[in-house]
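Missing here: one protein chain of the complex. Every other protein chain is in place.
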Amino acid sequence: MLPVFDTMLCLGLLWLGWGIVASTTLFRGVVLFMVFGLLMAVTWVRLSAPDVALAEAVIGAGIAGALLLGACKAMLSDPGTPAEQGGPEPAALPRLPAAALSLLVGAALAWLMVTVRGGGPVPEAVAIALPTHFLHNPVSVILLDLRGYDTLMETVVLLLAFLGARAMMRHSELDPLFTPVATHRHYTMPLITLLTPILLLLALHILWTGGNAPGGAFQAGALLAALGVMYQLTGHLRPSRESGPGVRALLVCGLLVFSLFACLGLTWGDAPLTYPRGAGYVSALVVEIALMLSIGTTLTLLFAAHPGLKPDLRQ
Amino acid sequence: MTPIVFPVTAALLFAIGLYGVLTRARLIQRLLAVNLMASAIFLFLIVTSTGGPHGPDPVPQAMVLTGIVVALSTMAYALVLIRHLRVLTRAETLESIVDD
Amino acid sequence: MDEVLIGIATFLLANLVLGFLRLRRGPAPADRLLALLLFGTISVAIVLLLAHAQGVAALSTVALLITVLAAIAAIAFTQMPESIRGNPRT
Partner (left out) sequence: MTILDWIALALLLGGAGFFFAGTIGLLRFPDTLCRLHAMTKADNVGLGLLCLGLALHERTLSGTLTLAFVWVFALAASTLSAFLIAGWAEARSDTGEGS
């Protein structure tokens, strides 16, 4: 039965991929992309990658969809000049050569990917480190310890993306998206009241169990960002042109704590980014909490596309 | 051993995404196609991580996790750039700016 | 029993693929969003079935996350401007 499932899943993914690329209108492409995210989450579950599945469920099914629908809304609210409307989209490249090139690349990649697919042993350094490590989730071990540099650089990339967006926003007069319609509050208030504690609890749960079971700072941070997105969509948080000291502190705390910790590694070990003996779990937890707060804040503000947020208490 | 359909799908998805990037002129749709290519690479990385004799290899999984978050932040930034470009030039493709 | 769970998951996946037709046909934007909602529920069911078939409890959390965030799409969609229908870019 499993081969049938796999084949259908893959055909579904390909069909959706083609739909996204060939969609005539933006909205259609965006909805297809959101469905694609859902199906990707199912794929990660099928391939037994629970950490990735958690992240995809939050990002692919939640935040990315809201972001793209926001972009859709921006395009629709500003329909452009009459000459632009309705005109067929010019093709960037002639279709035939592009298709031939893509097919060629696809065939080469297929050959390559089938040859190197899976089944190799776990790398030696990982296999040695895993059994005695103070964290029991292999993916967390890689992210926080063995390849901590990657995670550090990733927080830098996140911060850079936000700073870039902020620099653009300070010099343009874009209206904030998502000024909610007043009547929707009767519908959305109960959900927000229900979901706020649940999402916070889930984020903490994912963070807390992240050391020993699938989960961790990324997923928890993305979940916090999803909560922030929900607050913006329902009008409880409004974008503002100023960012207060609290927001700024939250934005940089992940990078700051992680870098500080990397430097301190030199005092208790021989290399940066090493964990102190005996206190490894606690320090990993501190780093993870800081990362979660930073990731959550950055993604929320990237969704707002504004430097800051202010609460809107009119009910 | 992971079934052979998954790597083949990854390769084909990459090809579809590439075709989209090459032929679509509207920037947001090009962005969607780029994200499709990223998903194809993630799929391939996860496929290489599974099916080993000693359980899944966590290194590619960690890389994909990092990649997903980076892809999301890049997409958010690109959307801000596209909106900005549109406000400044009223264009939704790059070519129309070059032509002017 | 695991084989049965996978079988039901396959059946649900077939449902999902069938639903693609509505996604393709539309006609109104609301219909496409409806299809998205349907896919959300079906994906949750498939994830739950796979989680139990593979015996990984953590995978149930994935289903929980998808359901908790399912409303975001609808809330974001209803804030679309009215012009969505006649506009060629929809």
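Lettered A, B and C in written order, each chain numbered from 1.
Keep this in mind: a residue touches a chain if its C-beta (ideal position, glycine included) is under 8 Å from a C-beta of that chain, and two chains touch if they have at least 3 such contacts.
Please read all numbers here as calculations on a predicted model, not as lab measurements.
Asker: So there's a chain missing from this view; which of the remaining chains does it actually touch?
Answerer: Spelled out, the missing chain touches these shown chains: A, C.
Asker: Using the document's contact rule, name the residues of subunit A that touch the chain not shown here.
Answerer: Considering the whole complex, subunit A reaches the absent chain at 183-184, 187-188, 190-191, 194, 198.
Asker: So that we can see where the missing chain sits, which residues of subunit C does it touch?
Answerer: Residues in contact with the chain left out: 1, 4-5, 8, 11-12, 15-16, 18-19, 21-22, 26-31, 33-35, 37-38, 41-42, 44-45, 48-49, 52, 57, 60-61, 63-64, 67-68, 70-71, 73-75, 77-78, 80, 82, 85.
The criterion applied here is as follows: only the chains that are shown with their structure count from here on.
Asker: Can you give the whole-Å distance between the Cα centres of subunit A and subunit B?
Answerer: Their C-alpha centroids are separated by 13 Å.
Asker: For subunit A versus subunit C, what separation do you get between their C-alpha means, in angstrom?
Answerer: 19
Asker: Counting only residues that touch at least 2 other chains, which ones in subunit A make the list?
Answerer: Expected reply: 2, 26, 44, 48, 63, 70, 72, 75.
Asker: Listing for subunit C: what residues touch at least two other chains?
Answerer: Residues: none.
Asker: Under the touch definition given earlier, write down the residues of subunit B that touch subunit A in their complex.
Answerer: 1-20, 22-26, 28-30, 32-33, 35-36, 39, 42-44, 46-59, 61-66, 68-70, 72-77, 79-84, 86-88, 90, 92-93, 95-96
Asker: Please give the residue numbers of subunit A that touch subunit C in the complex, ascending.
Answerer: Residues in contact with subunit C: 1-2, 4-5, 8-9, 11-12, 15-16, 19, 25-28, 31-32, 34-35, 38-39, 41-42, 44-46, 48, 50, 53-54, 57-58, 61-63, 65-66, 69-70, 72-73, 75-77, 79, 85-86, 177-178, 180-181, 184, 188, 191, 195, 198-199, 202, 206, 213-215, 223, 226, 229-230, 233-234.
Asker: Show me the residue ranges of subunit C that touch subunit A in the complex, using the header's touch definition.
Answerer: Listed in rising order, the residues are 3, 6-7, 9-10, 13-14, 16-17, 20, 23-24, 26, 29, 32-33, 35-36, 39-40, 43, 46-47, 50-51, 54, 56, 58-59, 61-62, 64-66, 68-73, 75-81, 83-84, 87-90.
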